[in-house]
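What you see is the complex with one protein chain gone and the rest in place.
Residue numbering begins at 1 within each chain, and the chains themselves are lettered A, B and C in the order written.
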């Protein structure tokens, strides 16, 4: 299979969707990104690589960072992590407080905001230098030491992050988080602010695509079974209330971010990342989802 | 891999769970089944087969029948099916009316009761002899002409099926179903009453495990893409509000029934069925889930 | 105070609202009523009476009948009635199933549909000839033997009453109703179908306005305290999710019906009935609420 050819075909095929959707604009830093960009990069376990468009432009990975937080938390806490977070699809939007109230402060899964805020709290509790440790892990898993936080984006998100602050207070009320609310929020937003390119994301997700390779990055170690289970959670919970649609159309475990990025994997085959800032009404990249749908259709390769 | 040996190991390993859980007892027909039974059967695409326990004892497949209804509906309606039913995990119990009220009569997915009642309505509308046609399809896909409805079970379930009647009335109110409510309910319960053994179920699900083989049974035809998409929905929605847990523990698309059966598939590898009447608090077979968890752990084969 | 003069002033003052709102049209019988009608009648405990417009035209009292059912149930069951029905405002629409599911089949109060269906069930259980007995009570309390059911309206409502059927099935599931669902629904709709004029309604509600007079009609007996408590429930629950607004604007206990009628009382002063078929978005008569607001503003008499 010539992945470069396939990616170029896809690149052509998605052009009609180039102006569909609207980029996130709730903070100036995200709003000032040129929305008319698209990048895609695939890496296979056989060592193949292919890319099109702005595959080397860095963007704000936002919620995709939650996969990396989960890897750290699972490494540190093991299955006791699930005492504080569920692993069921939420059936509601990513920032809903309703379920949190009804279920007494236990977030449905690690990928809704409430779940990721709990993970931020756990990392603050267990790591000596949480900010450094998380960044070192991300750099190690992506194999690139220039990856960094964007502190302006983080500060900007915090300044208008009222809904996440509401969630954090609710979690504190239910004793699901231990640390100071403000510190938890700042660390949460900082992790979301990491910037990576499609190429870097794709390489980082190779760690999840190949559970037969030892997962050990900057001291963060996962068993093959743990890697596979992260994929299972990605499959059922990676796309908020569009998880079913994504499974149906694309059929790969993956995770999207409000910056327009999506990372997905085909276990023991490949990892792929795609980026385009215009989002659909559910907050997922329009061209990104379309490109991944075409990828699994054309390669006839999905996990199902 | 020697599947017979693996199944025998599993059979031993699950014995400590033999008395956990409680069988469904809301109708006398289900309550009078001996709860202390267990059967399991696997069939691979290479032609291997293995089984343990009461693998040839028939039981009420109940909600597992919804996978077969979905195959028929998708074959008949194509993607227009999704105008009446969603494909997102529900995040709530299988029989909840809350979401149905909030989302104005569109069931979250085909595997919650509301979704299956809508499918029953569609089949009544589009088939000449719905009861015969459905049974003919089930017999064809399982390759066994002795499979049949249990009309006593169906009648008994109807007589106390108040919650499903509430759902059907709600759907009628929202104009999601077209036929007479009573007729829809009776056909819904009839489909649920089909009795099959683990061996028969496992063979029937081979049709979903191998999308490269032509799917054409008694005139019900699906494309490879449609088969894969049914698997995707099974993965995200097959276990009600335990879908995430099942994906995490087992990692296979599957469907459970309140009779204690579970059918699951590993695409392009195998289909497996397991049965044991004692259920956990979510309505899924205790020993069944445990056996499947051991299967994917020991074979190191899951889709993730 | 010259009530006739006040009513005539009100009649003038509400003319600008004559075309606002839309009459109920979910059944042909209600849709064919001329929507451009208005009637009002007041009766005081001093024996005064005044009326304007079509005060002697009968209309379908619909949910106003629930006050009369409540009187019967409270007379028969006493405080044990509240084991099956709450007495809190619902905060949701009159036909919502959400609360019923969450609160396991106990309706919030007797005036939402679920509560009234439970009352229908109780009357069926405790009365020898429920249909006759209820009608005899209504005729007695209104002092008019020509008042009757409209069986066409009742049959028509039943034929499309899917939401109420959903509610009744849900109640049956939770064992809150004892009788056959169909029988309960038919009796419920029959009670709603009673036709009365403003004058008749106003006279009937005098029984609730004057708790010092013996409440004993066709053998249905209430203590003064029970009469006052019915008023309390009317105040907090009589207008579905517009109960607060009505208390704020009008300040009287009252009950509305989808036929466009409203009955209200000022304890130890008067009972008033008003009718106009055009409804606001909450299902309450536009001109009716306006007229009552003017009545308590101009007389400076409200319970607060």
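What we mean here is this: a contact is a pair of C-beta atoms (placed from the backbone, for glycine too) under 8 Å apart; a residue touches a chain by one contact, two chains touch by 3 or more.
Small disclaimer: the values here were computed from a predicted structure and weren't measured.
Peer 1: List the shown chains that the missing chain touches in the full complex.
Peer 2: The chain that is not shown touches these displayed chains: A, C.
Peer 1: Just name the one of C:21, C:53 or C:89 that touches the chain not displayed here.
Peer 2: In the complete complex, the chain left out is touched by residue C:89.
Peer 1: I'm checking contacts with the chain that's been left out. Which of C:108, C:199 or C:278 qualifies?
Peer 2: C:108
Peer 1: Which one touches the absent chain: C:116, C:204 or C:243?
Peer 2: Per the contact definition at the top, the residue touching the missing chain is C:243.
Peer 1: If you put the missing chain back, which residues of subunit C would it touch?
Peer 2: For subunit C, the residues touching the absent chain are 86-92, 99, 108-109, 211, 224-225, 228-229, 231-233, 235-237, 241-245, 247-248, 251, 253, 267, 297, 300, 302-304.
Peer 1: Where does subunit A touch the missing chain, residue by residue?
Peer 2: Spelled out for subunit A, the touching residues are 96-98, 101-102, 162-163, 165-167, 169-170, 172-173, 181.
Criterion: only the chains that are shown with their structure count from here on.
Peer 1: Look at both sides of the subunit A and subunit B contact and report whether the same residue positions are involved, with over half shared, or different ones.
Peer 2: Here the answer is same, because the shared fraction of interface numbers exceeds one half.
Peer 1: Could you tell me the distance, in whole angstrom, between the mean C-alpha positions of subunit A and subunit C?
Peer 2: 55
Peer 1: Roughly how far is subunit B from subunit C, going centre to centre by Cα mean, in whole Å?
Peer 2: 47
Peer 1: Taking each chain's centre as the mean of its CA atoms, how far is subunit A from subunit B in angstrom?
Peer 2: Computed value for the inter-centroid distance: 32 Å.
Peer 1: Two or more other chains in contact with one residue: find those residues in subunit A.
Peer 2: Residue numbers touching two or more other chains: none in subunit A.
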